[in-house]
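Yeah, one chain of the complex is gone here, protein chain that is, but the others are all in their spots.
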Amino acid sequence: MAFHKINLKINGVLEQVDVASNMTLLGMIREKLALTGTKNGCSAGECGACTVLMNGEPVNSCMVLAVECEGADIVTIEGLAHDGQLDPVQRAIIDSGGVQCGFCTPGILISARALLDRTPQPSDLEISEALVGNLCRCTGYLRIVDSIREASRM
Amino acid sequence: MATGTIKAKIPSPIGESKPRIDAQIKATGAATYADDIQFGVGLLHARIKRSPHPYARIKSIDVTKAKSLPGVKVVVTGEDFPGYIGLYLRDRHIFCRDYVRYVGDPVAGVAAVSEEVAEKAVELIDVEYEILEPVLDPEFGTSSNAPLIHPNLADYEVASFIFPKPGTNISNHFKIRKGDVESTWGKCAAIVERRYRVPHIQHVPIEPHVAIAKLEDDGKLTLWGSSQSPFAQRNLIAQCLGFSQSDIRVIAPYVGGGFGSKAGVSMESLAVVIALKVKGRPVKLLLTREEEFYTTFVRQGLVAYFKMGCDQNGKLLAMENTFYWDGGAYTEYGVNMTRAAGYSSSGPYEVPNVKTDSYCVYTNHPVTGPMRGFGMPELHAGLEQCIDELAREKGIDPVEFRRINCLKTGSILVTGNQMHPTGLPQCLEKVAEAIAWEKKAPPSAPNRRRGKGIAMMWKAPAMPPNAGSSAWVELTEDGRVNVGVGGQDLGQGAFTVSAQMAAAALGVPFEWVRVATPVDTRYSPYEWQTVASRLTWSMGNAIVNAASDARRQILDLVAEAWEENAENLDIINGVVVSYLSEREIPLKNMVIYGLPKPNDQGWMGGPIVGRGNFMPKYVTGLDSETGQGARAVVHYTTGVQAVEVEVDLDTGKVYVIRGVAAFDVGKAINPEMVKAQMEGGFVQGLSSALFESLQLKGGVVQNPSFVDYRIATSADVPSEIQTIIVEVPQDDGPWGARGIGEHAMVPTIPAIANAIYDAVGIRLEGPPFTSEKVFLGMLDAGVVK
Partner (left out) sequence: MINPHPGLPEFDYFKPASLVEASQFLASHVNQARPMMGGTDIFVRMRDGVWTDKYLVDVKNLDGMNEILFDPSNGLKIGASVNMNRVIASSEVNRNYPVLAEAASKVASYQLRTRATIVGNICNASPAGDTTGICMLLGGVLNVHGVDGFRQVSLDNFFLGPGKTVLQAGDIVTSIQFPLPPPGLAGRYIKLGRNNSSDLAIVGISVVGFPEKSTQSGYRFKLALASVAPVPLVVGNLESILTQKSINDETLTEAAQAAMDACNPIDDVRASARYRKLMVRNLSLRALKEVWEAIKQ
């Protein structure tokens, strides 16, 4: 099986990583870069726990090959805070009670950040729609939607 | 008291919606879950060879090709592990020996240098089976024609309150015989008789099960895992494998959702026995989502027969219930859900005559285990619909009918004892008011119909009579507090309320308290399990006792140093104060170094460590024939939910427009977190009502993935879920508190079913109320063409 040496940016830092053809972006993030904030919930692109930003857009990292990320700009949950300051979406979800077990939280926050980047003042409907690819079993979603609405005002 | 003003300065954290202490670490991705722990290059990966048949005899297992694959360290089968494991009934081996009993039953396990190699090795294992006729229905399972799934049932160790029937597939038969049902039917002015079916569903924690096990050089075992029950896992695995409990160490980091699936022991034992064969190497088993759906625990299926009757005035007179629980291949845990449903089988109502037979039946379906509600959602799904039907039969409004019959303080329960003080009637009134029960709103479109439905529930923590909690409290030089607990935060907020209770009981600011996590059985104090919605109450009591113990030591020390009476001393905001002399001394330093004796004569005190435990002392058994007893359970949490729905006549789709919930939690230690449980439980209930079922065909789960097992997404929830806290204190709860975690999911299925009936006049035999089932139901009833 072919191996590839790829160069990419992870959370603003240039990295060079050796990956097998069949390694996913999720696998590379967790196993090669030890960034374990991004989670593996289904390996099938359904639950969204593995959501990261790839060139500014949210993707299910379990459904992207690491080798496809040559030259890409990847942001994971660890890269959401800026200079030690929590991103407004993080601040808001903490304050709203939108975190329970926390396993869906990194993926949700990445989706939320991307939503606010493209739609700074989303309606509640737009927020719900943006989150359908992030499954949460604990919260019932309402406080998460509240938090994104709050974050859009910060 | 002179210094009342100091005390007023900070409000007690009890009843305050303090921020979660673990919210930030989870929101930054820094929280460590079991699959995040770095074990280094020595880590081995396990994969499991599973039975493709629901019932078969194992003729042979050939592991030679698997063993010789480069990178494979060991291949394990049940041959080396004859022990049985189980919580209430020891009916299962860790790896199958002789028989496989469900699709997915573990037959062999491989540890290899990578998951890929392990997976390849699993494919190289050849198993020959003699296929046997399976049991795929619990009612059939009780008949004499049904094949026996556990012919050795008589030999299994079983808890004293579980009654298996050897020679059958019935692993527990719980009975209620109260009053005289037979002679009462004649006195009933209305009778309803129905059958309801509740399918198997799965917990779907977003974090799949994961366990890492390592046999240490000294022969002791370490187990890391996503776990609700580190101490129970230690105990069960020890008993099965011949370890001494203290030679097993279980470390349980953050849990990404449990809902009962990570209680007891399921897949963890597989990692353990594989690790026993590769001493010194940690072995990780991480389940795929597909395996998660059918190889750990699923919720029991149920075929329930209800018959209930009331008098002219709508007062319930009699109930006759027969429950056939589809317990799956092994019912080591499931037997207790059968029992709990049995002793709860009247629903939250006073019924003078009750006959219940609750059967836990072995089938060749996936293994059933505890799921949020522990039999209560399955029970109430049909029961609360029957109540509605009986009310309507008698021409009585469903809320009024419940008002007449619901449990009140002092009501006689189905088990013969009395109901403790309860806010159930208040919950009913508040919910009826909040949903505007009397009003009928017009539908939002001409092809839709609107309806409202209401349902009540009750549940007690289902656990052995002597399930215990313990806690310790220690302080550091900076006056901060460390609380040791054995219970887990699954997301429900246990760590946060632990800190609140410790802070209040000790007299320090909430922000000074840390909870010593991850739970580690080497250092953490014993906790039976994080189940049954019992932690706030049971572990809370233990924490209060431990904090009070520490407080007493501190006050005794200062009293001695000041030559005052400890009764005049208090700890406020982390400062010891005397109401008498108005002297003050901060906790810092003193809690480690003690205080000097007067005149340089030495030292008093020392490091403060408080300890406490709690175990209910008053739980009695239930008569094995009648199900009657003085006090079967510790207490009940009760509550009510109502929903407003719209049904689309063209598609059958059910839209939940609005939900209201009220629960009597005794005392909301953290109100926002209690409300968050009510919201989350409502949505999980909604999801189980509208979308979820494990579709079993020939014992095979047809939809073990998110593609075809649908759970509620953000687009499926109503824009408003109103949550109401009712507080009628629990006499032995900390500040009066009792649990809420499970209860929030219990009445949602029947509330929605009752609302669908109100909207379009049809009832279905059971959930999920998918668009298809609702549409075809309307079609067959002539409501639509």
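Order of writing sets the labels: A and B. Residues in every chain begin at 1.
As a working rule, a contact is a pair of C-beta atoms (placed from the backbone, for glycine too) under 8 Å apart; a residue touches a chain by one contact, two chains touch by 3 or more.
Please read all numbers here as calculations on a predicted model, not as lab measurements.
Considering B:246, B:626, B:695 or B:719, the position touching the chain not shown turns out to be B:695 (whole complex).
Screening B:358, B:703 or B:748 against the full complex identifies B:703 as the residue touching the chain left out. For the options A:4, A:32 or A:149, the residue in contact with the chain missing from this view is A:4.
Considering the full assembly, A:43 is the residue among A:43, A:76, A:100 or A:139 that touches the omitted chain. Along chain A, the points of touch with the absent chain fall at residues 1-2, 4, 20-22, 24, 27, 43-45, 48, 51, 54, 57-60, 62-65, 67-68, 111, 114-115, 128-130, 132-134.
Where chain B meets the chain that is not shown, the touching residues are 47, 50-52, 103-104, 115-116, 119, 286, 288, 290-291, 650-651, 690-691, 695, 700-705, 707-708, 710, 712-713, 715-716, 770-772, 775-776, 779.
Note that in this section only the chains that are shown with their structure count from here on.
Spacing of chain A relative to chain B, judged by their CA centroids, is 30 angstrom. Remark: chain A residues 30, 34-44, 46-47, 49, 76-78, 80-81, 86, 90, 93-95, 97, 99-106, 109, 124, 127-129, 131-132, 134-145 touch chain B in the complex. Only residues 17, 19-20, 22-33, 35-36, 38, 203-208, 254-259, 286, 288-289, 490-493, 672-673, 675-676, 679-684, 705-707, 711-715, 717, 719, 721 of chain B touch chain A when the two sit together in their complex.
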